[in-house]
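With one protein chain withheld, the remaining protein chains of the complex are depicted in position.
Labels for the chains are A and B, by order of writing; each one numbers its residues from 1.
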Amino acid sequence: MRTSPAIFAPHDPVALPDGRDGAAMHGLMADLYPICRSITGDGVRETLRGISRHLPLTVTEVPSGLPVFDWTVPLEWNIRDAYIKNRAGERVVDFRKSNLHVVSYSTPIRCRIGLAELKKHLHWDEANPDWIPYRTAYYRQTWGFCLSYNQMLALTDDEYEVCIKSTLRPGHLTYGELFLKGRSDDEVLISCHVCHPSLANDNLSGIAVATALAQHLDRLDLRYSYRFLFIPGTIGSITWIALNQDRLSRIKHGFVLTCVGDGGPPTYKESRRGDAEIDRAWKFVLGATGDGATRPFSPYGYDERQFCSPGINLPVGCFMRTPHGEFPQYHTSADDLDFVDPRALEDSLTRAIDVIDVLENNAYYLNQKSCCEPKLGKYDLYNGIGGGSAGAYQMALLWLLNMSDGHNSLLDIAARAGLDWGTIKRAAEALCKAELLVPARLPVA
Amino acid sequence: MRTSPAIFAPHDPVALPDGRDGAAMHGLMADLYPICRSITGDGVRETLRGISRHLPLTVTEVPSGLPVFDWTVPLEWNIRDAYIKNRAGERVVDFRKSNLHVVSYSTPIRCRIGLAELKKHLHWDEANPDWIPYRTAYYRQTWGFCLSYNQMLALTDDEYEVCIKSTLRPGHLTYGELFLKGRSDDEVLISCHVCHPSLANDNLSGIAVATALAQHLDRLDLRYSYRFLFIPGTIGSITWIALNQDRLSRIKHGFVLTCVGDGGPPTYKESRRGDAEIDRAWKFVLGATGDGATRPFSPYGYDERQFCSPGINLPVGCFMRTPHGEFPQYHTSADDLDFVDPRALEDSLTRAIDVIDVLENNAYYLNQKSCCEPKLGKYDLYNGIGGGSAGAYQMALLWLLNMSDGHNSLLDIAARAGLDWGTIKRAAEALCKAELLVPARLPVA
Partner (left out) sequence: MRTSPAIFAPHDPVALPDGRDGAAMHGLMADLYPICRSITGDGVRETLRGISRHLPLTVTEVPSGLPVFDWTVPLEWNIRDAYIKNRAGERVVDFRKSNLHVVSYSTPIRCRIGLAELKKHLHWDEANPDWIPYRTAYYRQTWGFCLSYNQMLALTDDEYEVCIKSTLRPGHLTYGELFLKGRSDDEVLISCHVCHPSLANDNLSGIAVATALAQHLDRLDLRYSYRFLFIPGTIGSITWIALNQDRLSRIKHGFVLTCVGDGGPPTYKESRRGDAEIDRAWKFVLGATGDGATRPFSPYGYDERQFCSPGINLPVGCFMRTPHGEFPQYHTSADDLDFVDPRALEDSLTRAIDVIDVLENNAYYLNQKSCCEPKLGKYDLYNGIGGGSAGAYQMALLWLLNMSDGHNSLLDIAARAGLDWGTIKRAAEALCKAELLVPARLPVA
């Protein structure tokens, strides 16, 4: 394969107007929305070029035919135009109006056929009669069109000209990667898929939040290194894993970002391990406000399927709002820019930043004065007239001292004590400064 | 002791008209209902003779006086007739009308006594004034009669002739056994008690379902060997365990069948271990339809008390519908043939067959392509246009591949995934055929 940042002109990445602003993320989505993406092809490249206006992406081109585990990198698919014309020469289905009209990876075709034969190649959704469904045929040599149920009803018993100007040739699978070096070689992996055509929540929302998150992290002094993947779903993550097997052991935490822009509450799907630190961090962050939910791992979903396959088994979960398939707009033309709420994007970004703040600061400490409580007043950690009740900060001090025996991390303590992360962090800093806590080398077994 | 199939004429067992038909099971119960059974005696022999019209039972006769653990095989009890006559010579209580009228194991008696003295030997149930209770006096040298509360009220201050024509002499304890040889010497034990007189649900229902289940299994190619016990309660199972100690380690799973014919929902009582495979299999089967319930082990009940005594501790639970003592007809004359619903018998049989199907097919597998998902399309395990949602079979494939790391059996996976057993079995077969799964020698520790 060939790693080619060269395909994009050298540039200084442009920060989104305000990295944490929902409107800016929505704007990036709007830029990328018209592009016809698939798992390979120029649509992916154009998308990565759009992202690289904001981030110094490294782009990798992997040649068709390369074996990757049980799979093979497929032929590259591109499409210029497609339509169904009636005898009057009118385009009754027109790729130029929506790139969802063509089944992704359709083979090229040009022919005239009757309605009955045509219908064998049509897909519609009777339940949502005005929406165009999204369908793919990646590894089948076939072609097809998607259209709304009402469009389908309007087709008369005519002869139709069918035309798909696509190419399916040896080429490349393309993905983008951004590596932010932290103080440690241990990595946090954040992945989103870039293979869906004009669908907004799935997954331009994930692309936008990942982009803003990377910009945010780039301004911080980081403990972990962060690796962002902008990859085609399934074959993209399989390819990336196959090409990076020797580096997988560096990945200590990770999550997939998908469908993070709809109006539903935030949802975290656990990694296959279920109780990895990333799982506990997300549960803590979503639990803190009470409006988020956690779901157990299941082997269906997005690229966590590959990261969590049993031979890989990385601690990688998936963050989303309404899970795929649980909103009716899923995989239809109704998953458009209007469906995505900028406030939801902002909230998703905030949650991800909160989780990363937990990962960055989580640690095990040892109480240096573990026989009875230390006299906090000596360290200026206790003030005020006694006899009243303890505030959250005072409670955080007591919890930290009591549980810092090397078995409990800050996250464990915060979760157990029901304290918010900021408070526990400040209290731990103060106790460290007073030399009442010192970092434990390792969790004590 | 003497093993004596000889007590029954050689014969070809007769299948019930339709082994899974509730009416056929009810018919067998009706045949056996009139017999006066106890823990020893000709009633048990006649009952085993009735069962052996359908199954090639091996019958064992164990002599009175044989020590079995802390117990001794008792004297054999038989009874020809019994009554209480008033001065007018009328039978006011008559064994010929119901064998429940005599306390089981009553010593022979013939005397004349007044009402006050007689009442010391009478048992009735004021709460259910028309029902005759069932009582026993196995290990006490005493006699007694049971009668309805209304019968008792009708007794005048008369002198009564009391007569029990019973014998209590050295003889044998009799039990029946059926062994179905499977491919493995590992055994599944299925036990039911045959010591209750004319009571239908407790436990002619268990006898009927066990008989039909054995007939069903006899037609199958079996992985496990199956041992059916038709034994007197308590002393029968204690005797059987004492005489078979060297074979107990072969028993990998088991359950007692009792009270399986009433209209209540199916209920499984866990073995003492609580999480044995048999416990998980029953919970899975009953949980699948949502109408069954599981109860934790308790040391009161039926012969699971002996199989689950701490020094034996076999993985043997108990399947029933309404647990003993929780239906008012329990141990009264109202537990008659009308109380048993043929549809309940059928449902009980179906559940037992389902559990055995789980045991027969449960196994640990290893995914041979565990790094990322295998490309199911290559193995004809994926069809259709992508973009839609996955069906149960497709989900079963994914769950099996993801969890088959040698730690999770098919049962574990089905329970975790919420999939039905048939689907998971078919999916596992397909994955084995594709050589994506291979059997794991053992659960991987």
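Note that a contact is a pair of C-beta atoms (placed from the backbone, for glycine too) under 8 Å apart; a residue touches a chain by one contact, two chains touch by 3 or more.
All of these numbers come straight from a predicted model, not from anything done at the bench.
Only one of the listed residues, B:V103, B:L257 or B:L359, touches the absent chain: B:V103.
Of the options A:V103, A:A334 or A:M403, the residue whose C-beta touches the omitted chain is A:M403. Taking the complete complex into account, B:Y138 is the one of B:W77, B:F95 or B:Y138 that touches the chain left out. From the options B:P34, B:P299 or B:P328, the residue with contact to the chain not on display is B:P299. With the whole complex as reference, residues 68-71, 103, 123, 133-140, 144, 234, 237-238, 241-242, 272, 298-300, 305-306, 308-312, 325, 331 of chain B touch the missing chain. By the touch criterion stated above, the residues of chain A touching the omitted chain are 367, 369-375, 377-378, 385-390, 395, 398-399, 401-405, 417.
Note that in this section only the chains that are shown with their structure count from here on.
In this assembly, the C-alpha centroid of chain A lies 54 Å from the C-alpha centroid of chain B.
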